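Just dropping this structure here.
With one protein chain removed, the remaining protein chains of the complex are shown where they sit.
Here is chain A:
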């Protein structure tokens, strides 16, 4: 055990998990507040600074013997990812199929912004398909 490990191990993984969450949340809050009070650049610098501090702390913790992330964290991450995919993938399918049907029926014309969203959604779903195929066969 190194001296650094000894210092880090004074506190539990649970404490560090909360600390990391607070750092990342603070970064987001600083960014949004910066935009809200018309100091977007300062907010952005604060966001990057706090985010980098979080990443460094995260890196140090992953190299120590403290358990911050475990299989339950991975399970929750997978569930959240699946929920996001269902929401945007499924929701987008309903929206864009409806819009395309309306366009073919001549009652709606897709504007450039909507077309951009359609392309982004298609890329999102296609990327999911690529990774699904990768994990299925490789």
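In the analysis below, a residue touches a chain if its C-beta (ideal position, glycine included) is under 8 Å from a C-beta of that chain, and two chains touch if they have at least 3 such contacts; residues count from 1.
In this text, contacts and distances are computed from a predicted model.
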Q. From the names "Phosphate transport system permease protein PstA", "Cobalamin import ATP-binding protein BtuD", "Helix-turn-helix transcriptional regulator" or "SAM-dependent MTase RsmB/NOP-type domain-containing protein", which one matches the UniProt record for the unseen chain?
A. "Helix-turn-helix transcriptional regulator"
Q: Please give every residue of chain A in contact with the chain that is not shown.
A: 12-14, 17, 67-68, 70-73, 75
